[in-house]
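In what follows, a single structure is set out as structure tokens and then discussed.
Our next item is chain A:
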Amino acid sequence: MTQPVLSVRDLVVEIPTRHGILRPVDGVSYDIAAGEILGVVGESGAGKSMTGNAVIGLLDRPARIVSGQVLLKGEPIHHLKGAALRKLRGRRMGMIFQDPLTSLNPLLTVGDQLTETILEHLDLSVKQARERAIAALDEVGIPAARQRIDSYPHEFSGGMRQRVVIALALCAEPELIIADEPTTALDVSVQAQIIALLRRLCRERGVAVMLVTHDMGVIAEAADRVAVMYAGRLAELGPVRDVVTQARHPYTAGLMASTPVASQGQKRLRQIPGAMPRLDAVPAGCAFNPRCERAQSRCAQAPGPTLQTCDDRAACWFPITHEQEAAI
Partner candidate 1 sequence: MLAYIIRRVAQSILVLLITGFVAFSMFSFVGDPIENMLGQERTQADVDRLRGQLGLDQPFVVQYGKFLQQAAQGNFGLSYRQGREVSAILAERLPATLELAFVSGLLALGGGIGFGILTAIRKRGFSSNAIMTLSLVGVSLPTFLIGILLIFLFSVELGWLPSFGRGEVVDLGWWTTGFLTVSGLKALVLPAITLGLYQMTLIMRLVRTEMLEVLRMDYIRFARARGLRERSINFRHALRNTLVPVITITGLQLGSIIAFAIITETVFQWPGVGLLFINAVQFVDIPVMAAYLMMISVMFVGINLIVDLLYFAIDPRLRVDGKSGGH
Partner candidate 2 sequence: MMKHLLLAATAMTLTMGAAQAETLRWARSGDALTLDPHAQNEGPTLAMMQQMMEPLVLRNPAGELEGALATSWTVNPENPDIWTFTLREGVTFHDGAAFTAEDVVFSMERALSENSDMKGLISSVASVEANGDYEVIVTTKGPNPLLPASLPNILMIDKDWAEANSTVDVQDVEGGEETFASQNVNGTGPYMLVSREADVKTEMTRFDGYWGIDEFPMAYSDIVYTPIQNPSTRIAALLSGEVDFIQDVPVQDLQRVEDSDELKIMSSPQNRVIFFGMNVSDELVNGNPEGGNPLADVRVRQAMNMALNRDAIRQVVMRGQSIPAGVIMPPFVSGWTEELNTVPATDLDAARALMAEAGWTDGFSIQLDCPNDRYVNDEAICQATVGMMAQIGITVNLNAQPKAQHFPVVNGLESDFYMMGWGVPSYDSEYIFNFLYHTKGDLYGTWNGTRYSNPQIDEMTQAIAAEVDLEARDATIAQMWDIVKEDVVYLPVHHQMLNWAMRNEVGAAVDADDQVKVKYFTID
């Protein structure tokens, strides 16, 4: 088995606040292989973005990694700081943010922003860097890249801007891309193009992609595997087809049932009763237990279920089996 590009092991992120210590990420583990897209899905506040930020070392203070490991091609990187971390960012892992409007510096041309990134990481002349920047724009599908390279961000449309963002993330050829809600701010028609672009780049370059989104539709379309997060913990992790069609965790099942794309063919959407707990009030045991139809007394007792302690796919003491799922 080839070594995964990214391995996250028992990652715990904490934020000390005056209401006590919050754990937006609590014991998350997963791998992403080269050329693979891992979808990370969950409601807002489930800790999915925080996981991405933790991986690339962009946690805002006072949030910090308190335990666990992040391994990039087997090397631990979670403890890196300063220059060492900076050298990895952009060069070996890139990030794409939600809003292409605000991700680009409005006062610099896209060419400036591309070349500065390229020059930072690759030993090239300014001229070479510029050529490479044009190539990068070309690759992400910017028409007439050579002419448009000296344009300012505001001169591009939303979709084009996101392409520029992707070009920026990929221009130094990183092995890992963390895409944090890359399509959320875009029009639906553009969303599909960006997803297709990501998929293409992933396949062609063999980049590992961590695709963070709350949109099951995007996951179903783009991801190879999917990690479902709930209250900072991993609820379910598996190949996208299996998770979408045969969810084992009751939360995943509920999530699927409430999503239009994933629940195609069903008569009506279903809602999960209640809401995800606030981080300062995560229930003991399984975090989902107060809302779970299948909850039993064990579910409310610590320690809560994890992927390791239960099924290797769902962190649930009483996962849904295939037959049961069919009955729902």
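In this text, a residue touches a chain if its C-beta (ideal position, glycine included) is under 8 Å from a C-beta of that chain, and two chains touch if they have at least 3 such contacts; residues count from 1.
Behind the choice of candidates: all candidates are chains of the complex that A comes from, given by their letters.
Since we're looking at a predicted model, the values are computed, not measured.
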Among 1 or 2, touch partner of chain A in the complex: 1
In the complex with candidate 1, residue positions of chain A that touch it: 56, 58, 86-91, 94-95, 97-99, 102-109, 116-117, 120-121, 152, 154-155, 165, 168-169, 172
